[in-house]
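Notes follow once the structure below has been shown.
With one protein chain withheld, the remaining protein chains of the complex are depicted in position.
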Amino acid sequence: MTVEAMPSPVRLKAVAAKGQPDPSPALEQLYRGFESELLVPLWTEIGDLMPQNPRSKAMPHLWRWDRLVELASEAGRIVPVGRGGERRAIALANPGLGGRPFATPTLWAAIQYLMPDENAPEHRHTQHAFRFVVEGEGVWTVVNGDPVRMSRGDFLPQAGWNWHAHHNAASAPMAWIDGLDIPFSYYTESQFFEFGRERIGTVEMTTPEYSRSERLWGHPGLRPLSQPDAPSATPLLAYRWVDTDRALADQLALEEEGHAATLSPGHAAVRFTNPSNGRDVLPTIRTEMHRIKRGASTLTQREVGSSVYQVFDGTGSVTVGDKQWAVQRGDMFVVPSWAPFGVKASDASNLDLFRFGDAPIFEALHAYRVQTDR
Amino acid sequence: MTVEAMPSPVRLKAVAAKGQPDPSPALEQLYRGFESELLVPLWTEIGDLMPQNPRSKAMPHLWRWDRLVELASEAGRIVPVGRGGERRAIALANPGLGGRPFATPTLWAAIQYLMPDENAPEHRHTQHAFRFVVEGEGVWTVVNGDPVRMSRGDFLPQAGWNWHAHHNAASAPMAWIDGLDIPFSYYTESQFFEFGRERIGTVEMTTPEYSRSERLWGHPGLRPLSQPDAPSATPLLAYRWVDTDRALADQLALEEEGHAATLSPGHAAVRFTNPSNGRDVLPTIRTEMHRIKRGASTLTQREVGSSVYQVFDGTGSVTVGDKQWAVQRGDMFVVPSWAPFGVKASDASNLDLFRFGDAPIFEALHAYRVQTDR
Amino acid sequence: MTVEAMPSPVRLKAVAAKGQPDPSPALEQLYRGFESELLVPLWTEIGDLMPQNPRSKAMPHLWRWDRLVELASEAGRIVPVGRGGERRAIALANPGLGGRPFATPTLWAAIQYLMPDENAPEHRHTQHAFRFVVEGEGVWTVVNGDPVRMSRGDFLPQAGWNWHAHHNAASAPMAWIDGLDIPFSYYTESQFFEFGRERIGTVEMTTPEYSRSERLWGHPGLRPLSQPDAPSATPLLAYRWVDTDRALADQLALEEEGHAATLSPGHAAVRFTNPSNGRDVLPTIRTEMHRIKRGASTLTQREVGSSVYQVFDGTGSVTVGDKQWAVQRGDMFVVPSWAPFGVKASDASNLDLFRFGDAPIFEALHAYRVQTDR
Partner (left out) sequence: MTVEAMPSPVRLKAVAAKGQPDPSPALEQLYRGFESELLVPLWTEIGDLMPQNPRSKAMPHLWRWDRLVELASEAGRIVPVGRGGERRAIALANPGLGGRPFATPTLWAAIQYLMPDENAPEHRHTQHAFRFVVEGEGVWTVVNGDPVRMSRGDFLPQAGWNWHAHHNAASAPMAWIDGLDIPFSYYTESQFFEFGRERIGTVEMTTPEYSRSERLWGHPGLRPLSQPDAPSATPLLAYRWVDTDRALADQLALEEEGHAATLSPGHAAVRFTNPSNGRDVLPTIRTEMHRIKRGASTLTQREVGSSVYQVFDGTGSVTVGDKQWAVQRGDMFVVPSWAPFGVKASDASNLDLFRFGDAPIFEALHAYRVQTDR
């Protein structure tokens, strides 16, 4: 095959515009030369490629939980789970990203749904993942043979390249959300995948209250000496709601007692961290839980990088760029890179928000920025 | 604006295929629901999104230096340099990437061209950049007021967010290549840009043999105590050919004397590093110079991440995936992620190859892999 | 003052020995010259200075808890606590270290004793410290105004340069142990000290169940977003026995279920870590809790660096070099650098051992070694 044999994907047009050369036959001829040699000049592209600050293709958007569950439930009825499709996961497709299953340019967010007695087959992939449970229980995720219970409020990180499967041991269907860095690894072309067993063993089908990982790593500030290395992703497979809830409550209580403990008045927040190094649970994904006290507001901020939020509890109002929504339990929304973002809890209740974002990528590459609008 | 008001970018089609649910009216109805709610199921996408190893959209491709220079020279005649277009830079557009000025999914590679007495105006941006000079001299890059000479074989890194301009002090035009992480920062939406002065000052138009950065940081293993911090990108603005050449020659000489010094027999290589921390010169871009001894071959390897090469000197044969090219001075080619890559120097001369790639991104995120084909 | 005016501390003697020059009048004259110029040749010293492996000046030694408490209690009766003496702390003086209050060349270990209603005045120092409570309760340590309860089994790290005081709010005296890096900072001459308030404020005299630090930092894997930095010493001021006990019990239970969780059969162990970075709680001191199952033994190991142990519970037998002791609750003993060390729990009960050592110093300087005797 020669490149000449196929039409060049490059298409250039001389236009009269600031910063660009005046259209002329010579320029047109030059552009034809560029096209045939697969070249593109900076001067026609610079406005799009090098803006003064990030201008996201992704759009602020809200998905309603009831509609997600309704469609996932319908999929539960008519779409089987098994090898090949691997998971009954239905992804948010940001309206600015061309119909791809990308919530943001770097993040995948999906609702996953499992019927009673169903099993999602074992596989592993380098993409980092997590589960977050906004409601329900009864499903276990089995990670390298370690069954991990999933209950409301639990956060379950799933570092890349670990074998994992799901099984629903309950009599009711269960839905939860999956977050992954699929778009990032897809775009940067760095992903690996392997199929595992069709069905995990009987022992792994047990339903223990706590996973082995929690029994080893889930004690605050205590490291098992039998695990000397600091893995780049967390060895702790579940962060339980009882702990998260207490941590947030403690921050608000400390604030009321007059001590510095919150991000801003009425805004408590914790980050899920790898206990072996204190860093983000996953090398590419930051995950946090926020609690905004009834009636309180967060500061309005812009950050490099994108995030997806799910309302865990309560009601309130969310502003992202020029969009504003009233939100309630389960609703999910996207905050694109550098979009101003703020939240207000309703006067009726605290507002609990689960968040995941791609900030670790930018921090690792020294490209992170944040700006608070005053 | 409501999402319902605009047509959904999501388009789903039930097809009979392994791992996918059997087509049925119910499935079609489910898909219409997904479309209207901006949802995409994993089971239709998994093959593309989660391959067993990276399958690059980018294609192996070669650009001939004589054609690049010819078109750049023509641009020199008819396209002015100035504010708005900023640079007379003409980028390689990988044929697999849809006509975008992206050599690979993460890397920008361009030939830049400056006529005698021309000045490219000052600006700064968070994208990391470098210049590499395959031939010619006479241009100075002025970085934060420090004029840096550009001569054949010199490598000039340009860390993000530093002010810079170019001026050609010679009586002949000069061409060189620019490398940047524009596609990466474009896709991840993390870029900032500012215009500087239209014209740099008279003092900065001087043409010193060595930049101030080299006089501070260019002495081997010696750190100026007046510069206590370790910047995340290199403070050294030029790596001179005389040093690079000697380092490569020393490796081959040591090998002949019986000592371990090369990557594989006849394959010498150095990496340009930040003297303040020994790491890559730029947080997102790795840069190296390779010398393959006449008649010798490199090992064939696959790596996560993509690279662009330019032949600095000599002739040889390059194999990337299913492509093979005879190459000579100035020729540029792309090695996509996980494509098998090997080089053979001709029997007539050593082959010197300049390389830049995105490996630091994957190393920082613990996602780097390399595999040597035996 | 001239050096010549005072007698030289250097004393050299020519002796007939392997590796040393033959005694002669010329050699004696040379040695007189060395003495007058304050010089010492390597050849007379090398055997002591550069042994084939560490030969500790410190000796293995055991202190019985009942005697420690008895003498501390007597001190409680006749020695007041106050400014100047600062603390009623009585330090272990290793018999090999010349009567200095040094348990090992780097570590200070003391029993501290506080009478009902007594207050130890506020101060701060760069030496890192901790408290460990083998029995009793009723004392609060106030760190930067944050009162921290001390109860049996609790471990309270105290990073350098934080203000701290103690007050006994109970009706009984209380004893606990203090560990510090006093000898290390004394020998390396790197210590600073400041007096604080004579008496802490009324608010700080309260006796809350949990310190503010625990409410902020004591939730497993959860980091308060209001505390963005990773301090080099732990921000968590108490590690409670209920957590430590459960972590050790979980390891033994996992072992019984057939999973890798212990250091060796029947030997569970946790390290107290800084939740902000997963590293040792203090930059110079490692602290751990070990549980050896009834009837089980540890491996015999030698390590670079020294440790002090206290029996927290149970009975057993300890071997350090050529010493062996039967131990019980509260007993303290020293393991010098590179001394072979092993423990056996009695058949009557598990043996719980608290340990602190100086390993972080050697790890930070890339000088740590460990060897298991088979």
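Read from first to last, the chains carry the letters A, B and C; within each, the first residue is number 1.
In the analysis below, contacts are C-beta pairs under 8 Å (C-beta built on N, C-alpha and C of every residue); 3 or more make two chains touch, one makes a residue touch a chain.
Remember, predicted model here, so these are calculated numbers, not experimental data.
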One chain isn't displayed here. Which of the visible ones does it touch?
B, C
Looking at the full complex, which residue from C:V15, C:V40 or C:A260 touches the chain that isn't shown here?
C:V40
Touch with the missing chain holds, among C:D117, C:E194 or C:E256, for C:E194
Selected from B:G19, B:G218, B:G321 or B:P340 as touching the chain missing from the view
B:G218
Need a quick check: the contact residues on subunit B for the chain that isn't drawn.
212, 215-226, 230, 234, 236, 239, 243-244, 246-247, 250-251, 253-254, 259-263, 269-278, 281, 288
Please give every residue of subunit C in contact with the chain that is not shown.
3, 6, 8-11, 18-21, 24, 26-27, 30, 33-34, 37-43, 45-46, 48-58, 61, 63, 67-68, 71, 74-75, 77-80, 82-95, 97-101, 105-106, 110, 125-127, 160, 182, 184-194, 232-233, 283-284, 304-306, 336-338, 358, 360-362, 364-367, 369
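The working rule: only the chains that are shown with their structure count from here on.
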Going by the touch rule set out above, what shape does the chain contact graph take here: line, ring, star, complete or other?
line
What chain lies closest to the overall centre, CA atoms only?
A
How many angstrom lie between the centres of subunit B and subunit C, each centre taken as the mean Cα position?
52
Rounded to the nearest Å, the gap separating the Cα centres of subunit A and subunit B is 29
Rounded to the nearest Å, the gap separating the Cα centres of subunit A and subunit C is 44
What parts of subunit C, by residue number, touch at least two of the other chains?
none
